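Taking it in order: structure first as structure tokens, then the write-up.
With one protein chain removed, the remaining protein chains of the complex are shown where they sit.
Read from first to last, the chains carry the letters A, B, C and D; within each, the first residue is number 1.
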Amino acid sequence: SEKAKSSDDGAADKNGVKTGEGVTDSKITLGALTDMTGVYASLGKSVTQAQQLWVKETNKAGGICDRQIELAVRDHGYDPQKAIGAYTELEPDVLGFTQFIGSPFVSAVESRIDGQDKGIVLPQAWSANLVGSKYVRVIGATYDVETINLIDFLLDGKRIAKGDKIGHVYFEGDYGENALAGSKHAAKEAGLTVVEQKIKPTDNDMTAQVSALKQAGVKAVVISAGPRQAASLVGVAAATGFKVPVVGNNSAYAPQLLATQAGAALQKDYYIGASTLPIGDAAEGPAKLAEAYAAQYPKDGLDNGVIAGYNAASVFGEALKKACASKDLTREGVDKALLTIKDFGADFGIAHDFTDPAAPSTRQTVVMKPDAKTPGGLKVVRPAEVAPAAESFTLKP
Amino acid sequence: MSEAVKDAPAAAPATATPFTDRLRRPAPYLWLTGSVLLLLFPFYLDRFWLQAGLFAMAAAIGAIGLNLLTGSTGQLSMGHAFFLAVGAYGYCILAGESGTENGHALTGLGLPTWLAAVLAVLLAGAAGGLFSPIAGRLSGAYLGIATLALIFIGQHVLFNADSLTGGFNGRPVPPLSLFGLTFDDAEVVVAAVPFQSSEKLWYLGLAALLAGGLFARGVLRGRPGRALNAIRDHRIAAGVMGVPVARYRAGVFVLSSMYAGLAGVLLALVFQRTVPEYFGMILSLEYLAMIVIGGLGSVAGAVIGAAFVSLLPQVLTHYSDSLPLVSAPGTGGIAPGEASRYLYGAAVVAVVLFLPGGLARLKNPGEKKK
Amino acid sequence: MATLEIRELSVGYGPVRALRDVSVDVPAGAITAVLGGNGAGKTTLLRAVSRTLGFHRGTGTGTIRFDGRPLEGLRPAQVVAAGVIQVPEGRQVFARMTVADNLRAGALGARGGRKAAAAALRRVHELFPVLADRAHQRAGLLSGGEQQMLAMGRALMAAPRLLLLDEPSLGLAPLMAARIAETVQEINAGGTSVMLVEQNAAIALRLASTAYVLDVGEVALDGPAGELAASDEVRRRYLGVVDETAAEDAARAEGVTRTLSRWSA
Amino acid sequence: MTAAPAPLTVRDVTVRFAGLTALDAVSFTVEPGSVHAVIGPNGAGKSTTFNVLSGVYRATSGSVHLGATELTGLAPHTIAGLGVARTFQNLALPPHATVAESLMLGRHRLTRAGFVASGLRLPSATREARRHLERVREIAEFIGLDKELDFPAGALPYGKQKLVELGRALCMEPEVLLLDEPIAGMTAEERRRTAAVVAGVRDSLGISIVMVEHDMGVVMRLADAVTVLDFGRRIAGGTPAEVQNDPAVVQAYLGAQE
């Protein structure tokens, strides 16, 4: 049968470039496992479109290694069965994945990735649990590190001080609980106490949480949830006269929120951390991308998913170029190439270092603030910086 | 009796006896061809299709169980996913080793995997038994929504009992070993075809499905099946006929939970890692859709419905590039995920509308439901 | 004149033929009885008139006219609006509703106003005092006979022009059955035509002016009730009047010789 | 089976529902092997009596014994297990199951196959099913339902459905058979035939039969003893002839005879 074993690895093209899965003489196929119809639809859409934009630009510029890039996209709608199915489907035909939304699903296939498949996967999730694999590479600071940086921002601004209580409202699951680990670490270092409030993605009304935090007397709140929860939290806090700063992780904001009732409150005392500059920033990288993206997708708004997606695709592209240079476009070759990338992506505010699989590609965080006047709705209030407490923090013992 | 009376009635419907029933089934060679095809698939299909098939088999086992409960006894359950979770996690906990993963301590009993699989199924049954004060007393919509509570309780436990479930991280699933054969990704070459976990599990899944199907058929055609139907049709009369209603209701709940448990074990083996997100309400609803699409109260219906519901999205996504109407993700238009939901929603509505007995009726329109 | 004319009516339930070319007339102001054994098609006949065959997946051909107006193509509610009210077989009370609400449901199809409904209710309570006593009890908890009374009372609430009764005395004690008979007569005297399906042929034939006998879906006999009551066939099969020879016939035909031995296993 | 059937004793049974006494200290005894009729106006409490006897209702006070066994307070299926079978005044047949299946349900208490045995199709289960199906055929033939065995019970005419009910109860091989209006809704000829079946059951099986019936003709012909209820109280009892001429009975129930 067709499945009968035939050795096809180690093939080389006329230029002596070794090729493997997902690479032909004229084409490099990359996979993207995204969510455009499920709970992370807004992220998935921006990331995917940005990556498609990158593919288009790259191909226009002649491709990589004389090959055109092709992106095979599968929308799993945040359904584990579909996600795993899509991974299984694409894996034999692609070189690697520029995107894999849903860290639980990435964890689910991680043993396959590390054990046999060995293709690079760049998940669009910033959980520390994903760090440590040679092939699954998180781009940017993980949630715990980001949270430590955010708390540092509050300490820095003298908004909180030793002995204070801070509230942490977080999602059940990977994202929230990883962020919580960060805030606990930061609190320990700075002599703070964390008041926990765990919520589920279906909770949209933060009234009870605000009541509880107010009662506990917290001086600031960290939110590691979705945009809606952040909007409700900030809105309710403002309306009930609970005037404390609120900081959120990069997933706790969407520019659409500015048009809601909470819009005004969000622009007052709410801060978001991320490992890239905001898309509306005047720096060259974001500005150019914003322009190109708006030209390509005039109907869609700009948000930070655009940068995240584009950045991830460029990292993959960079690895491909290096692999091409060393004449090895196999998965192994690309992985080796990625491990040599040390200082990439500074156009978007932060340089990433991929040489150590056990560490996130950066520990820096840009702190931003919602602002209705900038495209993408965010402006920088503190440029990329690492909190001392985040320097050496590792989640894994 | 006079001769005239013995004349068969003009419009005699299908007889109920198993013997004649057997005669009415499609010719044996059809079965034979089907079986041979099923047995050969691992030699030709790639992992994606095998895995999709395995998902469908697991779903079919679970759906058979749910059909015993909802179709045959009239007890609506929306908590099926909970018992799937008990099976899946039960297996992991029983078979897994204690240790730490990602900094979390994980408890495991390290039992032989085959024993763990059996115990996991029993554990799911026991979980169903714990629910029997409710399952024995409630029916209809009330039971349906009461069982929904199981989903929420289940998810809560899955996320919070870290040391057992691994929390949001889930747990790795130890590969099953049976008679010295391990169902893992280590390649075994059979007829020049490399057999990995999917290929090996394929046969395990087939065997489990066949056994589960035959067992359910036996139950339905036998004394318990009649008692269950009687409870569905007229609870008081069933009691007066000597059927202990609460005990049977609880009993079938346990049995259906065990089917779910078995499905859960198989799913876990296919997934190779348990993820708490999977065992949510949507999954329960999908199972309900399966049995309605396939045909309430029938084993074949459950299998057909399960195949339909579980394969449809995978197939649509797979062929999303070449299907009209459906556009590739990110290019605007209807995404394959959406298209498959439209189709699946419409299928639920349409099947019930045009085939009141479910898809199973298509095969054999005259056949009595069972 | 309000007349019901049924012509060449054939009805089938899937493959089962329940009625074949049945023609029946219910003249205005008269009581017409329909007799027949189990499965003869009596209920089917009434369903065809009230247009509720659809609920049983039955289909029919032929014509049914009420007051010259064809009933085919009407919805059940429109038939009710025309003044044709049926008391269904097997009581069919709304079990979870109170007795009072059942009666209110009966009045929904009535053409009279609030006053007429109040008067009808008074009348029903007079006929069946137990329905007044139990006004707030759930109908499903009534005894079988009480439910039958409720079903009858409910139909009377609608002030029908043509009343279709499907075994109104089923399960009623002799006294109550006699009361129902009187009531039917009284209603009829008030100008309502009645089509009466009854197993209790004695009562039916006494009340009715004409009668039809259905046998396996066909009209076997019809004529003035008095004449039918005198015929041997009707006497033996429906009136339970047994003379010597008939009893012997019956014994032979029915295989009374059959016995059942004790199960010993 | 048991050689000497036991008497069924109802002693001082009272049943109260919110604001209503459906049975008020009713006592009677059903002699073994006899046909005992319970008659009375509508709502007198006849079906309630049956519901108490079969365990569907719980008596507020009083007791029911079958021989020495106390039935009061037992669950319906336990009572069925002791050999008390009944039919229902308002049919209680599964609409889609065939007559044969409905009758097989009656065999429930006599058969053993559970989930495991049936699921695995153990030979014991198969054998059992075959034997009992045989007996079901026999009973169906006895009551004249052999032609309808494969029909869905729900599509049969009312009178036939009543027969199926009777057959299902007979299939339980009862010691006491409770018949709630077994011949209502039948023509005279069918009544006669059904009455013959009931008589045949008593004669050939020798079981006790308690029967609620409004057809006095049949009661007179079949019953060995009669209990008359009115408003939940026992107002008369004795042989059919005695009861028929009891003025209280005439006044409450029979009315002026035609």
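Here is the rule we use: contacts are C-beta pairs under 8 Å (C-beta built on N, C-alpha and C of every residue); 3 or more make two chains touch, one makes a residue touch a chain.
Throughout what follows, contacts and distances are computed from a predicted model.
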| item | value |
| --- | --- |
| Record-based protein name (UniProt) of the chain missing from this complex, from "Pyruvate dehydrogenase E1 component subunit alpha", "Branched-chain amino acid ABC transporter permease", "phosphoenolpyruvate--glycerone phosphotransferase" or "Fumarate reductase subunit C" | "Branched-chain amino acid ABC transporter permease" |
| Chains still shown that are in contact with the chain withheld from the display | A, B, C, D |
| Residue of A:75, A:203 or A:371 in touch with the missing chain, whole complex considered | A:203 |
| Which of A:259, A:282, A:325 or A:358 contacts the chain that the document leaves out | A:259 |
| Touch criterion as defined above, residue of B:42, B:87 or B:144 at the omitted chain | B:144 |
| Residue among D:56, D:156 or D:198 that touches the chain left out of view | D:56 |
| Interface residues of subunit D (partner: the chain not displayed) | 47, 51, 56, 88-90, 92 |
| Contact set of subunit C toward the excluded chain (per top definition) | 50, 52, 55, 75-77, 80-81, 85-86, 88, 92-97, 101, 104-106, 108-110, 138, 140-141, 154, 158 |
| Chain not shown, touching residues in subunit A | 37, 39, 41-42, 45, 172, 195-209, 211-212, 214-216, 227-228, 231-232, 235-236, 238-241, 254, 256-257, 259-262, 265 |
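Everything that follows uses one rule, which is that only the chains that are shown with their structure count from here on.
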| item | value |
| --- | --- |
| By mean Cα position, the chain sitting nearest the middle | B |
| Most widely separated chain from subunit C, with each centre as the mean of CA atoms | A |
| Centroid distance [mean C-alpha coordinates] between subunit C and subunit B, Å | 49 |
| Intercentroid distance (Cα basis), subunit D paired with subunit A, Å | 74 |
| Touching two or more other chains - residue numbers and ranges from subunit A | none |
| Multi-chain contact residues (two or more partners), subunit D | 141 |
| Partner subunit A, residues of subunit B touching it in the complex | 43-48, 51-52, 55, 100, 102-103, 159, 167-170, 172, 185, 189, 191-194, 271-273, 275-278, 282, 310, 313-314, 317-318, 320, 328-330, 335-338, 341 |
| Partner subunit C, residues of subunit D touching it in the complex | 1, 17, 39-44, 46-48, 89-91, 110, 131, 135, 138-139, 141-142, 144, 155-160, 170, 173, 181, 184-193, 196, 200-201, 203-205, 214, 216-217, 252-255 |
| Footprint of subunit D on subunit C - complex, ascending | 13, 16, 35-40, 43, 89-91, 130, 141-149, 167, 170-178, 199, 201, 236-242, 250, 254-256, 258-265 |
